[in-house]
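Here it is: the structure, laid out below.
Here the complex is missing one protein chain, while the rest keep their positions.
Right after this comes chain A.
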Amino acid sequence: MKAYNIIVLAKQVPDTRNVGKDAMKADGTINRAVLAAIFNPEDLNALEQALRIKDEFPESKINILTMGPGRAADIIREGLYRGADGGILLTDRAFAGSDTLATSYAIGQALKKMGNIDIIIAGRQAIDGDTAQVGPQVAEKLNLLQITYVEEIIELKDKSITVKRRLENGVETVKCPLPLVITVNGSAPDCRARNAKRLMKYKHAKTVTELQKENEDYTHLYNDRPDLNIQEWTVNDIETEASQLGLTGSPTKVKSIENVVLQAKDSKVISSSDSDIEEMMVELLQSHTIG
């Protein structure tokens, strides 16, 4: 095979890595207004793996699929800047409040419509929920094989892929036939930077909704250059059962949210004397902190 059809699943998330004092609201939910919306970091690792496949097989196509509000079109643009060929923003009020089950259902249905996919690559998990469920669930919905915790694609040959998985106690090499779903670890290489020419071109890429909202000076562009139109799919564009969507389709119910502050207990001063050190060793061994 000389070319692969690749879909990268990506999510726009609040940047929880740079949390300030006002990151949480009084009720314990995330205050999205003060946190920048970013490309989920491990999804960028996933995109890099896709781009490396395209480096090797330049005829390959990479499309980004993201589900979220209108502003998540940024995720598609970020993908385009780095080398993706296109993307679809799945956006509709009907998807609001989805847990991982409803999300993977909607994404699965969108992937079915896209069809003919060789490899689906997603980040291991998103930093806002940390569930690591959507990738594997999508594989199950589509009845595809899956490899999680991937750190490196060692070989891609015809209809088979060999990858290195990063596990808690070591690494594992797995070979698997295509098509399949891969989820990528944060320990995989960082995504390459945005490319200057692609940035200058695709900064104009917009969804229909964005075009309608903005007072665009460049309307003619979008007729002349179809690749600047970002596809936007609503619930009407994919085949779905209403009962499996959004809040209705989400069995996960949040009972309450607590604000947990991690605090160190009283500190203990240990001198450099032999007896103190010995005492500390014994204590650490007894508490199974070491050994």
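Points to keep in mind about this one:
Quick note on the criterion: a contact is a pair of C-beta atoms (placed from the backbone, for glycine too) under 8 Å apart; a residue touches a chain by one contact, two chains touch by 3 or more; residues count from 1.
Heads up, the rule we're going with is that contacts and distances are computed from a predicted model.
Look at the chain that isn't drawn here: its UniProt entry, checked against "Response regulator", "Spermidine/putrescine import ATP-binding protein PotA", "Acyl-CoA dehydrogenase family protein" or "Carbohydrate ABC transporter membrane protein 2, CUT1 family", names it "Acyl-CoA dehydrogenase family protein". From the set A:33, A:193, A:261 or A:290, the residue in touch with the chain omitted from the display is A:193, counting the whole complex.
With the whole complex as reference, residues 192-201, 203, 217-218, 221, 225 of chain A touch the missing chain.
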